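Written out below as structure tokens is the structure these notes cover.
The complex appears here without one of its protein chains, the remainder shown in place.
We call the chains A, B and C, going by the order they appear; numbering starts again at 1 in every chain.
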């Protein structure tokens, strides 16, 4: 079938390639002519202007937006007047799900369908396929099934589990999760989990790296407690080898571990990487949703706050603590 | 080569089976005659008495202990007088690593070598192979390499990573991590990570399960804040399908997710499982090691404390909080 | 000066009493005739109908709302048409500060001033005075100073600190914190801190209560690690005496500790109090604000999630963890 893609960054461009490979027709639009040119070579039809882009799509149209979440509302505002009842707009970016609920209502007034797709897979999706978490009305999602089937990894991407056959397309790597916003909600929680998985490995490797604490002396005075048993902390571990080791047979094997092992193999000190860690919105929204619904999220929140702290945002907290210590103890 | 195994529980018995399959000779000892009988059918030589067990091993002997950590010291006390210089004792259980350091010293006085092996793989190890984290002297570990190679998953168990070829046996699933205790130290951190990975998924699925909070009314009064936007929390997610979905193409795919998806596929409410979660020692020791070395472990510790709290150990904390609320607010 | 109070619950009624004692004139309104009757005996003027209530206030009017946060918008909707330009509406409840920003704008269109007051002090405020965190325009706040001075604890309530004299009314217990919403923002963070202070004591007392762990046996098996040194955990502490002890000379003395000590003195087991702990909105909003602004809040969030967990909201998390343990270890 035919699909129009707006936004040809890393994600959007690769998705178009995967769709083209599967035999779907793609009309593409991006402010970068170069990005369009690359895909035109692969068989996509480029359209510099939004009006042209819409014209080249056969009704009922399918338009997939793969752009920064902050720009989606503006893009829809430009696009909607050019669309017709029965057309489908898909937001495949990292949108906060309440916006999906609002937009679905707003577009419904024009007869336009809105589908939200949480997309996982990163730069690897082109080859591995994308895990797609879909929200929207049943009819629209059913219409889009061929698209999702082309983008998703497919059944062979993981060993089949007994009983999973009744879970439908989930077994291939895409799922209609529920009404508007459901896709981005599930993707949000997915990323909340991702942050915590990452932090679990990162805290663990950090601890392994400090297993040599007993090799350096620690002063004993009223303020610092000496390492009680330095003889127990004299290991200089090969983190690259341990990362590799855990990939086979262990309980903690995962795709994230594969990636970590790869990076550690390249440079066990990871010296080229920043100690300051960025975060995008989903990790934050996950905590907000937990707070709103009254669900404990000790682990998920700790992972998020670790990132904030990595960026120096706890510095003033430190000053307050040091000031208190000075005040009561003269430290 | 030949190996003696003491302890034929789930882990020990399966390891013997895997060794026998690989052509190694096994002498086995357990208080359960039945457990021995099963393995004798597979070709192992059983020995009811410890003296006989040792006699049937050719010097220099290799004895692998696969018994509860709390029983290892007693077992070594019985065993050591029957062994000779050059023999190797392996502790493959969940031992706190400082015990390894002590034991290695104690046994060295008799010329006996001590090797600690952290073993991951659980009941799946028989088929998948075991991930082995090994501590001890180089010579002993080198001598045991054929054993480890038979037990570990092997190179094919995961896709090869560029540059990993220089990591030696780690690529097959076993690693000489360092001197005495190094194996159990790495295994300990492995389990600390495991707890946090598990908690990440568990908190995430719990949040998904509460995404329907807006469907039930929440009273508005001075004490309870109403759900601010109930319209955003009206999802009734199919957790089994979502667990399955994330197995393909997503960033959070892992072996633990595979297991979770399997359990959710069997019963999405997991109603047969206890809300109270047990823990063994490694998760605890990980936090103690972090505390000793001054390494932040916000995420790893939260996962452990979640388990403690699941068992009602925070109940008195709750009473103190409720008492305070009564005291200042009359709540 | 004259003030109209709407809402004569515990907080509102006591504030009126304190204002009357200070010589201010109070017009009061509540759906409970009984609540009004009590205050009329103290000199307040009661008004059953809202119209009457407004009539009895001399322009420019001051109306203080002391009602559940969820009801404030409705109350303002009823009230505003009866007010005139120059009148001041005060929200003294537990409002989410963005509502203050919105309301201040809405009321400004009618020339009505809006002042938000975060109020701390609970049932003790009548005697101790209330700590008042005020947001709004300078002119309105200046006009209300006599009211705030009557409600606040006053300079004598705490020892004077050197240099604090330049902090103005803060030294007496009320402060103009900033424009609309500033009062409730500061009150929100105040409560976020309150939750964590409470949890600090509660976790500490809970730990003291478990200091007898070594007196009861703990089984040693593959799944449970035995208490390593039971001889170190044989204390049966008198929590009431310890609570009292810490009130004098220690670094952790506080008003919350005073209250806790009182409750422990009455019943060291706190058996009448629920293990399930409620929370109102401010603790939640604090975490949301931290998440929005990218500020680490490991401690504040842990205190909130402890409460959620106390109410059983982590139960499904526990089931997921138990299911995983069964899946990989056969536990």
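The working rule: a contact is a pair of C-beta atoms (placed from the backbone, for glycine too) under 8 Å apart; a residue touches a chain by one contact, two chains touch by 3 or more.
Owing to the predicted nature of the structure, the values given are computational and were not obtained by experimental measurement.
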Touch criterion as defined above, residue of C:53, C:114 or C:130 at the omitted chain: C:130
Sole residue of C:42, C:244, C:274 or C:315 that reaches the chain not shown, by the stated touch rule: C:244
Listed residues C:92, C:136 or C:173, member touching the removed chain: C:173
Contact footprint on chain B, counting only the chain that is left out: 251, 279, 284, 287-288, 290-292, 294-298, 301-302, 304-306, 308-309, 311, 313-314, 317, 328
Those residues of chain C which, in the complete complex, touch the missing chain: 97-98, 101, 120-122, 125, 128-131, 133, 152-154, 157-159, 161-164, 167-168, 170-175, 177-179, 181-182, 185-186, 189-190, 192-194, 196-197, 199-201, 203-204, 206-208, 210-211, 213, 227-229, 231-238, 240-242, 244-258, 261-262, 265-266, 286, 289-290, 292-300, 302-303, 305-306
Residue ranges of chain A at the interface with the undisplayed chain: 9-10, 68-71, 93-94, 96, 122-124, 198-199, 201-203, 205-206, 209-210, 220-226, 228, 256, 259-260, 262-264, 270-271, 273-278, 280-281, 284, 298, 302, 306-307, 309-310, 313-331
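The criterion applied here is as follows: only the chains that are shown with their structure count from here on.
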Interchain centroid distance [CA atoms averaged], chain A/chain B, Å: 29
Approximate Å spacing (C-alpha centroids) for the pair chain A, chain C: 37
Two or more partner chains touched - positions in chain C: 284, 298, 302, 306, 309, 313-314, 317, 328
